[in-house]
Each structure stands twice: as C-alpha cells, then as structure tokens.
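One protein chain omitted, others in place.
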C-alpha cells in the first residue's frame, strides 16, 4: 500500500479540563506552518471537566476545508470513550493510545493498527507534580505524532517558544516532553506511518483563526465603542476577544483610559436594551448571543425595527430548539432571526462563511445598521465561531470611513425650517435622525415603539400607520442594493441545475461540487451572503430548473425564506438538509443530492 | 327618498372615561332584542380618560356583521373631535349633537342633517350632581335615538331594569333621562328619520358577546384550573372574565374554596413559565397575552415544544410591530406565533372567527395540547376579543370528556417493564408521559430543554438528536388529522378562483362573496381554522387556479405560511391585505380583489 | 394624540441663568386623567430643571410603558425622549449613558414597570451605580391597563372593586438601600417643596439616584382603603428631614439650627442642606438609614425625604475607566487601528 500523504483526518479523544486543548491546537498550527491546509473541529460536551471531548483535524493539501467522515488516526487518550473511539477508526487506520496501562485485549480490532505510547509513564519519569504530569502528557503525544506523521520538530519547537515568550522557563520542560514522545515513537515504531505529512506551500498568506475572534476584530475596526452582552456558548468568545483586543488597541494614549465600554448585562434582554440605548445616543454598539438569547431579545428587536434604531446583533447559532445541543453546530435560526418579533417585521441578515468574512461583514453590519436604522444580524454558527479556520488574512482599507447614515448635525439643524424625524426626504424610505445633545433648541424628538407620524408624534390614525409601515418597506427595498451580493462560482451558467448554500456549508459544498464534476454532473453554485435577497439571487434561481438548497437545519429554513420573499415555485427548490449537530461533509451533500436528482442528468 | 330600514352605520363620538360605554352597549343590546343583527366596534385610544373614543354600530337585517364604511348617523358628543366626526358622515346622513352650546356655523356641512338635542341642558335640569349630569347625558341621547330611529322604548327600559336589578333605586332616574331624550326628539324633530329601524326576527337564538368572554368560558369548560397572566390590552379581559366566572362556577360547594388558581405574574415570561410548570404537573393551564407578550414568551415556547409540554396560549392580536397600535386590530402575529422561538419549531394554531368559536376552540386547545404535548395557540384579535359579536349560543356536550392524551397512571406503570418517556410506542410520534407523584418508584423522569434520548437521558449524540426531532415532526403529521377542518362555503367547487380567509375577516369576506355574486363573479371560499393545514386545505388550493388570501397584516403572513408548509406555487396565492388597524370591510375586500383579478372572468 | 402647545413666549417672562423661560421646559399637553399624581411630578421636574438652568438638550428622558412612562412627553420637549418597552428603561438608559457620559439621564418608570417586569433591570442598574436619576411614579397599581394591583400595593390595601391585597408590598426604597444604591429618596407627588430639591440633588449626584414618588392614581386607586390614595398618604407621611439643594457656586441662604442640621457636599460642588427630623438617622450612614426605614415600616409610617446618600459615590464610567470624552464623539482616528496593526495581528495567527 502506497503512503497517503497530506490527506487525513486525525481525531484526538481527550477528557475535558485536562489541558489538551492547547497541545491539540499546537499540533494544528505546526501542520499549518508546514504549508498544509488544516481544518480542526472541537467536539466538546456541555460541561467543564471530566467528560469526553474530541478534537478532529482534517489535513488536505488540496485545500478541502470542510469536515470529512472517516478517521485515519485516532489519538485515544480517554479510557471513558476507548470503545467508541476505536470503533470509529477507518479500517487500516491507526489507534494511538496511552500504553501506560495495557488495553483490554477484547476491545481491540483486527483491522486497525495499535500504537501504544506510554505517555503517562514517560511523563511521570520526567515530572513530579501531578498537574504537570497531566499537562506534559499532552505534549508527549504531540511529540510522538511528530515522529509518526513526520511533522517538523523545529516548527513545533518554534511554536512552543512563541507561546512561552513571556515565561521562557517553561520552554525547556516542554521541549523535553516533546522530545521524549518523539524519541519513544521513533524507537518503537516504524516512523513515519503510511499516513503521513510532507511540507508544501499551499497556505499562502492565510491565517488560522476562529470566527468569533475575527468578528470581534470586525467590531473594533467597524468602530463599535459599546458592547452589552450576556455569556452563552458559543458566542461568549466574541465579546471576550473584543475586550482582549480593546485592551491593546483602544486605550487612549494620553490618559490610559478606555475608548470603549463593555457591560456584562444581567440577561439578553438587557444586553439588547443597552445596544438600543447606545445607538440611539449615537455610538456604535453591538451584542452577541445564540438562539435562546435571540428569542429573549425578540421584543426589543421589534422595537428597534419599528422605532428605526440601528442594532448590530451577532447570532452564533447552535443546535436548537430550546437549550438543544448547546455545544453542537447548526444553522437553525434563519426564520426566527429574519422575522424576529411580533407584528410585520423583517431584519437584515449577513451570512459569513469564513473568519475573514466575519471580520468584513461585522464591520459592514455597523454601516448597514446606521444607514438603514434597523437591526442587522450577523449569522455565524458554532463551527465558524469556535473552531480555527484557514482563512485569508484580514485587511482594512485605510481610506474607508464609517457610513453613519443620515444624521443631522447642529449645522444642518440650524438651516432647517422644521425637522421631522420620519420624513422621507430622499424618497428611499430612510429618514434623518438626530443624536441627543446636538442642538439646544432644534432637532429633539421623541422615540417610541408605538405608531407615530412623520414628526415623531404619537398617532392612532390608520392612514398615518399605513404610511409609516409602507415607508419602512421601501427602506427594505433600498437595502437590497446595499447588502453584499451573493457569491457565484462560475463565469457563466453551465447547467440547468444548481446548488445554493451559505455560511459554514460552503467548504463542504465546494468540495461536493468537485465530486459531482468527477461524476460528470455539472451544477452551478451560488452562495447566499445576505438577506434581503437581491436581483442576482433572483436571477440565479430563474435561470435554473432545479436547485438544491443545502442547509444545516431540519426545516430547510433558508429555502422557506427564499420562497417566501422571492415568490419562487417551491418545487424548484429542493431541500438538502443535515442537522445532526456535526459540521456537514461533502459526502453528505453528495448523498443528499444524488438521492434526489430526479431527472436524468443532462448536458 | 324612501326610508332606509334596518341598514345603517351609526357612530358615537365620546370622550373616554365619561361612562358612555354602558349607554352605548345598551343601545346595541336594544336593537339586538328587536331581532336585528348588530355589530358594534369600539375604537378607543390607548389612554384612560379625556381623549376621543368612538363606538360604531352596524345594523343590518340581512345579517352582514362585518364593518362597513360610511356613517349614516353620527352621534357627536365630543367637541374635541367635532370637525373630524362631521366630516366622516355620508352625504345625506345625520349629525346628532349636544346643542346645549351652539355649533360653530362654519363647521357645518350643507349635505348632511343636523339634529341638535340639548343633552347637557336637559340633564342639568333633571339632575344636580355633576357626575350624574355627565352620566345621564348618555342616557338622554339613547332616548333621543330611540325616537329618531324608532327603537322600542319598552325594550330599552327592560334592559335598564335588568341592569339595575340589584340597585333598583337607579331605575327611575334612568327612565327619566331616557324619556326626556325621547320626548325632546319627538317634539322637535320629524321622527323617525329616513334611516330607521323596525322589529324583525332575524337573530334567532344568537347571543351578543365579546370573544374574550367566550374564550374565558371555553377555558372553564375545557377544564383549566391554573392561569398565569400579565395584563396587556387587548387580552386582559380574557383572564378577568375567567376569574369572574370561576368565582361563580368553580367554588367547591363543601368548603367554599377555589377549584382554580390564578396568578398575576410579574411579566409574560413568568406567566408562560407558570403554565409550563402547571401542565408538566398535570393540571390544565393557560395564559393570555398579545404580540409583545408572545415575543417575550418565545424562549419558553421553544422549551415547551422541545421538551414536549402541553401549553395553551391565547394571543389576542393587536396592531404591531412593537407597541404598535395597542388599541387597534390586526392579524399580524401569524408567522411569529407559528414559528415562535429559535431552532426548528412549529406550533399548532387555531383561528376562531366568532365568540362561539372562541369558546369551542379554547376548549379544544386543551385537548390538543394534552394530546400532542406541545404548545397550542388560540389566535384571536382585538376586534374579536373586545367587541360584542352576534354569535351562536354556546353549547356543551355533557357527554364530552377531556382528552388528557397519553398519560400513564400508577396502574399502567406497575405493569411496565421499563418506562421510557420518549418512546414512540404507537408510532404516531406521541409518547407517554407521567405526572409527578404518580408512583413511588416507577415513571419518574427528567424533563429538559436539551437533547435527550428515549429514556429522557441527556444526550449529545447526533443520531439520538435526529431521531428525536424527526419523531416530533411525525407528531406534527399526526396533528393534521386532529386539528379542526377548514370551513367550506360551497357544496362543490364552482369556480377556478377562490378566496381564503380566517378569523375576523370572515364576515366581511362572506359579504364580499355576495357582492361578487351580484357582479356575476363566482368565487369559491375556504376559511382556515387551524395550522397545521390538513388535506382539505391542500385540496382546495389544488383545485383552484387563482386564490386570494385575505388578511389583516402588511406582509401577507398566512399566505407565507401556506406556501411554505404546503409547497404551493406562490403566484397562485394572491395577497389581499388591509392593515390600517380598523376591522376590514367587504368593500375593501372587493376593491382589493377587483384590482387584482388578472384574467377575464370565466364561468 | 399629542397636543402641541403654542410656542410663542411672552418676552417679559422670567428667565433662568441660561436665558430659558420655564415654558421652555414644558412638554406637550398631558393626556393623563385630570388630577393624576404623575402630572404633579412632571411639574416638579419642569420646575427643578428650570431652576437648575439645565440645558434641555443636555438631558435625555427615557421611560418604559405605562401612564407614568408617558409623562416624558409632557415635560421638556426640547430634550430627546425615548419611550421604550415595558420594564426595560434601565437597560436602554445604561446603553445611552455608555454612549455619552456627558448628558443627564432622567429615567421615568411606574411601579408596574419597575417592581414587576422591570425588577431585574432596576436591581442591576443600581448595582452598577449607573449615573442617572431614576424616578418611579408609584401608585400601587397598573394605571394604563386599568387598575390591577401592582407589586408595591401594600398588604391589606383595598382595591377599587373591593378586593384586599394578600401579598407583601415590595418596598423599592428598602430594596435600593439593601442593594447599596448611592442615593435613595422617597417623596410624594403632592409635596413639591420636598420633591423639587430632591430632583435637583439627584441630578447632581454622580451615580444612581433613586426617588420613589408616591403618586396617587385618581382613577383606579384613590378609594377608601387604598394605602396609595392621596388622603392615606398625606395622613401617614413622615419625613426624615427638610431639605434644600444649593447648586454649585450659589450662596448658602438657608441655615438650620446647629445639631439638627447637616450639610452634604456633592461631587460637583453643590450642597444638600438638611434639617433632620429624626435624630438617630444620618443621611450618609447606610446603617442608620436602614434602621430608620425599618422602624418607620413597623410603625406604619411612610418615610419620605432623602434617606441615604453616599457623597463618595463613584459612577459606572469611573468604575470601568472609560475615557472622559463621550464615546459617541469618537471617530475613525480614535477607533480604527488601521491596516498595519491588522497585519501584525494576522501574523499572530500564522
């Protein structure tokens, strides 16, 4: 059997709370620095310590970044899950385990290779403190893998040096552990294995970053100064990263004081109230949450929609409904976000699919919210937010200025005969607001969630109400021209069949496209990046006869949204859904679509 | 001009907080007792005292109960709104006013009749206390109207006697005021007017009742023992009526104690939490709210959906979004109720269109909620809930028993090998629950909003999750057979065109049907009464080429729901929406549809 | 329906230091019931702002939902106002304050709005010592939804339809004290002499300044047996002190007897002058305020006046170390670190 180079899935089975996360990400980073595309996924329990947790890394030199089923190498460190872990290895694959204690013979499979490394024993030989023995055990298996898979030791060592830049004393013991693991493997096994790595130059200037971190940076670059939030998995790290970066990037150089304010709210309702108060008062503000939080915010979202207040909300989606699968990924909040709140409402959604897009779109959210004076929701998910992704470097155009939308300043007001907060002066549905404190006698108005006339006066007149809500709908039409365009994956259409996808489904979908290509099936592809849908979206659908909409939710919610908003014939849009909480794979997409390809493949 | 008999719209323009409501409803009741169908509407401000408020009564011997535009007789008692009120009278109509002070000449229109009755003067002549002068002024205009329109005085007097049954001292002064108004009109005007009334026998055994009152009775008959609620217009009177009737009907005869518990919650979240706790614990419970409350409840609704707990929620809809038009009617919460909460969720909705149906469907809600262990929402609205409607008498089949759904009792548990809360034993998606306290050692389980297996054990397995949510979908399929069927208005289809409507749109829609008929346009009609939609709904849509969906919201939300759930070609369903907060009229429907009737009318 | 008053002002009207007439602090004509306590409170707010020479655009008025929460329409029409959603005024005010620390934030709420649906937000605004004036117009009932008992209705209080309240009242002043609020007062809508200086002092206080104002609902809760009726309150009121507010730089004009008087200097240089009516109590000692309040409750007295003030109060922005400039004035130059920085950030992720 010839060696399989640079194409594998390796899974680490750990116990959570044992410090494995840092060793595991060191592993991924090393491979990434060898010029190889990696795609790591955390599969963790909703608990703090002592339960099985997995870290799965796909390595593929061709740059397929979606998840792939089938495990080539399992690093089984957790006796609790041995049986299950062993069972999940592909025939011919490897099970690397801690051989300090022997494996039960009867657990072992004939069709896979067992590689025992006495990790704990080695660690105990070198280190005395139990906590350190535990920690270095993780480094030991990284060392062993370096030998087994042919990872460059210098690369790992460099990472260790960087990591402990401020605690250089920790470098030597880490090296010692690393070498110990490496040497043990070298001495006892035929290294490298049949599944192995080789340096390439396939990552360009890409970076390896979590979506939530990128979102936080987008908020900083986008000019957010206020954040109100409440902790919830998987969104917590958005505001955490925002704070970490603010502490470096947003300290007033003269006074040492903060050019930002972050308030940990008492709940999600309050978090959204804070955002509304802050943006009403002229700051850029955001909050970040997940499904349950969005449900709790929905009354407030309706207020922002109707009173026309900019809001930026990050929804890092997780498995629903209710508390659902809080540590698993899904895209299940499309409808509840698009139509959040009672009454006739619709909200702008942006769908990033990479950390780079999290960064860019998050910054865009603020411009869109200010321009349209309405809620804008960044629809991320657990997979995107909490896993490292290989992604284009973040870039900022230094000439870019913030689009604060239509705001009258004191000078403007001075010139005005009479100010009317809700006058549609430019006939695009968007009105001019003023910020409290602008002018001593002009421009103040009363904001409310009730019906009001063009001068912001309370009104119970049906005619006035209809005028207002129709104008808000006009604003929606205007928005179609401003939101990001969909991404197309062909110069010109080459098939009557197409696929639509969005967000974290992208990598798997693109990989599936190549698989179809190989099968001789041609499909056109479009990635939705925003709601409302613009003309390009309509055109794609019009030009195709049969379109598969790939989603990670049960009820095919994006499909519903498209049908409803664009008046599409439902039969044209075929559901292709996967909702088990694991990131979707190209194979799943392939299977879902093949099963449904109803007519003979033409062209 | 020949007299117009038994066909008019009369509007009372009052100041709120002045006691006019009781005089006005006395007026309607008297006409109703003359065997004439009446349809009164309150058009009131969101305030307590001192602002304009209107009471509009349509009287029509043919039984058209929808609102009709055009005012034949305006009773203008409120100087604040004189100008507007006068302007709204139909040419040839009447403006009846308090002539104690003269009208400004220049306000007066040439094309209508002015009938001055010195109401306040008469009242001051008879009564001394200012508060009483104010109150009896209202009775005086009722008396005058009796003369002007030919209402039978004995009928009114009887109503007064009944009303003051417990305070008989109040009868004579009321009679005095009534007679005074009557006599004054008789003496000074040519009575009756050209627009007048005549006794008929056109109300059968119908009653005149508000929807909220009927809903409350439905809760009592349906066996609700627990209500948690929070005040909000227009739903407050549901629980208020529930309490009033409970005090009479639900007192334990032996102990004098209450066979019910009503808790005024601290907010809507808590109200829903109470319902969930109570039904989980085996009682029938409900709450009642309006749009903002539903938004606030949405996290909890998702819990009930996913953890499979029966919930009965009354949504008395009002003008949205946000605080919107809190005292105006709309049907704007269809989507936000159907898909309330994050994640993949769907909820059973029932759409009553008369108080009688409020009663019946409310009782049904409890059976459906218990059977399907899921939220069931009664979709009422302000028009239905807070206005009197002529409606069939309430009936209860004394042989009816409560369908408590699948619940194991101690005996059942005793027989079981192993109990699994979420086992789909009957293959209909519905599982057997147990009530706390049932059995000392068997049948207890753990309820949670997270993913769990068939034995109610917490699970993070994707496969388990998929099994559970698919079963819940199966339950949804089962529900289609249980929810009320749509109402059809033809023996067999007679056209390729149809209309769909629901709730309070019904009367106007039926009247419009007759108008179309007169124009030679044939339409088939279906009234939706429940979501999920069952086969009959599908069949109706399939059998027609062009269908108008009549709704009282901006975004045609029922239409969206139908398209999405039944995969209907959107072009087939044409929006016909009115959303100014006033109950829709037949003429509006006619206009909306005529404008859109795209193809030449055939058959 | 909003009534717009004529804006013509007689030139001879008296003006305050910044040349505004009292009328410049008024709002639209009230649509509340004639005689509603809330309107009196609006009047006191107008008077206090006029006398304090507050620039109307430097004040933001924020409320929830209810008759009380409508009042911001009826005062200070030259100020921006925000009638938000039921019970959520505190969070909206928190956000507004974060965006611009330089305005005065006047939050208005009702007892339903605060003590029921808004309880959580109330508690947490106190905990953060948010720099705002928080006025509850407390009538013991839900006015706008037609008179249901609220959570501040007293045990045993009789409602208009005659039912007797079975639950213990939530005493918002007691809660504020327990929660370490830095300015705690109670007053009565009918007592402008007390309320106006309290509002002024509250506006000068750097931190959370709470005033629970008992404000009879004449339509639904002014009946016999109600403990929030005008008559009952007037008869059971007990003040901690007679107080005067002396703005920054003004001369002290009142002078009380030695021993019974106290002067509390505020952060901005203004002073509160108090003539104490109960000797064991000290307005800057939380423990004594606690004891005084508990004793009043046991006696069935409604204790009013300034109960407690922390002259050392540090408001939220200072606790957090926010910059002195309002955040809403910062632009690209201060906020956007630029592409070069981003490139070095990228480098950490390779």
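Each chain gets a letter, A, B and C, in the order it is written, and its residues are counted from 1.
Here is the rule we use: a contact is a pair of C-beta atoms (placed from the backbone, for glycine too) under 8 Å apart; a residue touches a chain by one contact, two chains touch by 3 or more.
What you are looking at is a predicted structure, and each value in this text was computed from that prediction instead of being measured.
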Indicate each shown chain that the hidden chain touches within the full complex.
A, B, C
Residue, one of B:117, B:195 or B:394, that touches the chain absent here:
B:394
Return the single residue from A:49, A:401 or A:441 that touches the missing chain.
A:49
Given C:13, C:34, C:277 or C:319, the one touching the chain that is not displayed
C:319
With respect to the chain omitted from the figure, which of C:60, C:137 or C:175 is a touching residue?
C:175
Among B:17, B:223, B:420 or B:484, which residue is in contact with the omitted chain in the full complex?
B:223
Name every residue on subunit A in touch with the hidden partner chain.
17, 45-52, 230-233, 236, 264, 266-268, 292, 322-323
Go through subunit C and note every residue touching the omitted chain.
116-120, 123-124, 127-129, 151, 166-168, 170-171, 174-175, 178-180, 287, 290-291, 294-295, 298, 319-320
Against the chain that's been left off, what residues of subunit B make contact? List them.
32-33, 205-209, 217, 220-221, 223, 225-226, 228, 245, 249-250, 252, 255, 257-263, 265-267, 269-283, 285, 299-300, 303, 393-398, 401-402, 434-441, 444-450, 457-460
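Heads up, the rule we're going with is that only the chains that are shown with their structure count from here on.
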Could you work out which chain's C-alpha centre is the most distant one from the centre of subunit C?
A
How many angstrom between the C-alpha centroids of subunit B and subunit A?
44
Subunit C residues counted as touching two or more neighbouring chains:
1, 85
Multi-partner residues in subunit B (2 or more other chains touched) are 45-46, 292, 322-323
